[in-house]
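Contents: one structure, followed by commentary.
The complex appears here minus one protein chain, its other protein chains still in place.
Chain lettering (A and B) follows the sequence in which the chains are written, and residue indices restart at 1 in each chain.
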Amino acid sequence: MSTDILSPRLVARGLSAGYPGRRVIEDLDLAIAPGRVTMIIGANACGKSTLLGVLARLRPPMAGTVELDGVDATTLSRRRFARAVGLLPQQPSAPEGLTVAELVSRGRHPHRGVFQRWSPEDSAIVDSALASTGMTELADRPVGDLSGGQRQRAWIAMALAQDPRILLLDEPTTFLDLSHQIEVLDLLRELNRTQGTTIVVVLHELNLAARYADELVVMSHGRVVAHGAPADVLTAEVVAEAFSLDALVMPDPLTGTPLIVPVPGGAHSAADHA
Amino acid sequence: MTGARTRRARAIFAAALVVLAIAVLLSLGVGARPIPPWVVWDALTAPDLTIADHSVVLTQRIPRTVIGILAGAALAVAGAVMQGLTRNPLADPGLLGINAGASVAVLAAITLLGITTPAGFVWFAFAGAATAAVLVAAIGSRGADGSNPAKLALTGAAVTAGLTSVSILILTTDIVALEVYRYWSVGALTARGLDAVAAVAGPVVVGLALAVVSIRGLDLMALGEDTARGLGHDVTRTRVVGILATVLLCGGATAIAGPIVFLGLLVPHALRAFVGDSYRDLVLIGIPLGAAVLVLADVIGRVIAPPGEVQAGIVVAFLGAPMLIALVLRRKQVTL
Partner (left out) sequence: MSVVEAVRTRTRTRRRWVVLALSGVLVLIAGLSLSLGDYPLSPDQVWRTLWGGGERVEAYVLFQVRAPRLAMALTAGAALGTAGALLQALLRNPLASPDLLGISGGSGVAAVFALLVLGTTGPVLTVFAFAGGLTVAVLLLFAGRGQRAGGYRLILAGIGVAFLCTAITNFLMVRAQVEQTQTALLWLTGSLSSTPWWQVVTLVLVGIASVPAVIASARWLPINQMGPATAAGLGIHPSRVQVVAVGAAVLLTAATCAFIGPVGFIALCAPAIARPLLGHGAIGVGSSAVVGATLLAAADLVAQFAIPGLQLPVGVVTGALGAVFLLWLLGTSKGRNL
């Protein structure tokens, strides 16, 4: 898990995806920068969760491909893919009574054959995942007894136990208190900085995304409308287009990253735009 | 728009009445001994018990027709009410074990306590239905996804299986009684007579009235409990009235016809295709339509497998189970 090993490139080419009878994403191209923290933002129903779902191979695309290191992801076995790409879905559920240690241990699944026994290497990786997320003390506690922030950290630890080079997270901070949201985002940033893991997060909160992302992907109506560093990408025009919101964009007084301040009375329906 | 809806509903109601009339005519005339309509008319207007045909009409055909009407209406309405209360389109008093509860209680009353008069054991039917309803409601609403239809259905199936086993245990020493029970336990309109109908008619009518009274409440509850409360509606009262109606209807129907499964599912769903989710229509039109369906099922049972008869409950199950499976297969995926 040293930063010397280059993270594989995850690329979407001409991707169209959605549900039967309804295309949510249309002909989308996106290259996820390896080794960086990328955050995908956009209004509800813009397709960001669908995009993450296709990138994570949760559902097949209707057109186009997802490539991992230049190889079509669908040609890889699910387990092979899971060894490289970890996923934390929205509102994950664990069976009652499961302890943190057991939850994290399940993250080793893609690396273990059906009849393979648990190895010391597995233990080492799980311990390391617990340590990285600060969950070592809580290893014996049932997941259901933890606070929101602790629970998310436990799930992140599980994704880490997969030893992935790329980590995808779908709205990991929804329903969390602000302090827990910061806790989780700080953890993700630290993971990226210390272990070089590529992090891709779908996030609802604009200002947090602006603060924590190395790269922002702004989506609207199934297309990418902007992709780049937050300071470059988040302008009043982009915010107006993607979020149907008149806002002031100014540098955050503490971090210098873009801060979106909505103009009173500045919300308008998307129909005004097109 | 509502004008068109109401006209449509009225038309369907009228159609249901017509179907019921036809069903009754068929029920009085059709059978192992086909009796032409004019003889039926004679039997009704100028009965002469020495004529064999008249005897059949009066002592066999009329009772089973009346039982079919009463039980069919009761179960169809009970099904609609349960679907409204549980907000679960797959709720059916047979599937959810309520009828099984009533039937075990009746069995226990007859076999263990020797209460053989309908006026006596009908109270056990109500008690049994109420107990099963409470059981299923208690188990089925626990846990995070309390109103999940699969969970409710499984709970009902487990409760039914358990109660059926208890029934068999009660009867295990008496093979003859076991045979009779097996015949009756699928739902038959011929096991009881008009004395049972008399005992049950009052409570069933009360149950129907209660169901009608709770119509508005059910329509409101379909929006979600909190929303209904926000609109000033007393959710608890509707619940209580609804459960009471269900117990009376299911207990009464089971006491005279045995535990019939799927009728409470079949009729409301057939109606939904025409009148949508309005509980006013589902309950009111359910009365004649439910009666018609059960009587027709009984008629079909008489002719489909000569020289014997297939019990009405089996015919209903043959219609209802595939419908349930088709419904299940066609349902859009519910993201839980």
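Here is the rule we use: a contact is a pair of C-beta atoms (placed from the backbone, for glycine too) under 8 Å apart; a residue touches a chain by one contact, two chains touch by 3 or more.
All values reported here derive from a predicted model rather than from experimental measurement.
Within the set A:8, A:47, A:61 or A:107, the residue that contacts the chain not displayed is A:107. Residue B:182 is the one among B:5, B:33 or B:182 that touches the chain missing from this view. Seen across the whole complex, the unshown chain contacts chain A at 53, 56-58, 77-83, 85-90, 92-99, 101-102, 104-107, 109-110, 114-115, 118, 120, 123-124, 126-127, 130, 136, 139-140, 142, 159, 162, 168, 170.
Hidden from this view is one chain, which touches chain B at 90, 94-95, 135, 138-139, 142-143, 148-151, 153-159, 161-166, 168-169, 172-173, 175, 178-179, 182-183, 185-186, 261-262, 305, 308-311, 313-314, 317-318, 320-322, 324-325, 328-329, 331, 333-334, 336.
Note that in this section only the chains that are shown with their structure count from here on.
If you average the CA atoms of chain A and of chain B, the two centres end up 52 Å from each other.
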